[in-house]
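Left out: one protein chain. Kept in place: all the others.
What follows is chain A.
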Amino acid sequence: MTTITDVTPVPAPAPAPPGPKRRGMGAGKQLHAGPVTYAVLVLFAVISLAPLVWTAIAASRTNTRLAQTPPPFWFGGNLFKNLQTAWEQASMGTAMLNSVIVASTITIGTVVFSTLAGFAFAKLKFRFSSTLLLMTIGTMMIPPQLAVVPLYLWMSDLGWSNQLQTVILPTLVSAFGTFFMRQYLVQALPTELIEAARVDGASSLRVVWHVVFPAARPAMAVLGLLTFVMAWNDFLWPIIALNQENPTVQVALNSLGTGYIPDDSVIMAGALLGTLPLLIAFLLFGKQIVGGIMQGAVKG
């Protein structure tokens, strides 16, 4: 968990209870779910998905129709018009491009730096390593609000206001990511493999490139997905650091939502646009993201 990202609850996975590593209920002794369980699960699923579906419905209607009761339950014909208006009013084109640049850079930085540091903490011996690892974990406690005022002042001094590097730089590393990679590499990277490379006279960088990165690839993918979601959704620092001329998607949505002439169907179209890229990614990689959160939680 980096400092500036995740203003909202939770992103860190639960380092798990120290306890038996053996899978219990998962090992075939599980109870079968009854019809009541399925019914409640369906209810949870509906609550999870309904607001998203309804966003699309509202985005396809007119503002006047949204202002009537009962609210619309099915799609209307105004979707493309609303999307177009939102695209222009909130400079969604720039916003999407900016968000892609910001989230991708942060993701690459976080994954590479976390893997390097995680490898050092997992497999290399150096002075103060355990103290430094503890410090890394401890930094997760520091709330992002504490850095915001000085960062704002310094970035203004540098003439970096409204520029993307302002958002990218503070979020480029992650304490959570470092710890996540360390936990993975302790088990997944055989020490003999590194030793063998050493015997062949490989330098540390060669070891990283030819041994560590390949071994870490699954965890890197998961950390990358989690980081991308977090970076795309980051809110506090971008709305302080960027203005409406050069926004990320969240800044653009904020300006749509706090506009003085609210057109609800256009706002919903904007919300849809801002969520769609992540929803598509989620559809494609949902299984890995779920696995990543559960893995982060179990590997204590």
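Quick note on the criterion: a contact is a pair of C-beta atoms (placed from the backbone, for glycine too) under 8 Å apart; a residue touches a chain by one contact, two chains touch by 3 or more; residues count from 1.
Throughout what follows, contacts and distances are computed from a predicted model.
Asks: With one chain of the assembly withheld, which option in "D-galactarate dehydratase", "Dinitrogenase iron-molybdenum cofactor biosynthesis protein", "Acetyl-CoA C-acetyltransferase" or "Sugar ABC transporter permease" matches that chain's UniProt protein name?
Replies: The record names the chain that does not appear here as "Sugar ABC transporter permease".
Asks: Out of A:L172, A:A219 or A:L242, which is the one that touches the chain we can't see?
Replies: Of the candidates A:L172, A:A219 or A:L242, A:L172 is in touch with the missing chain.
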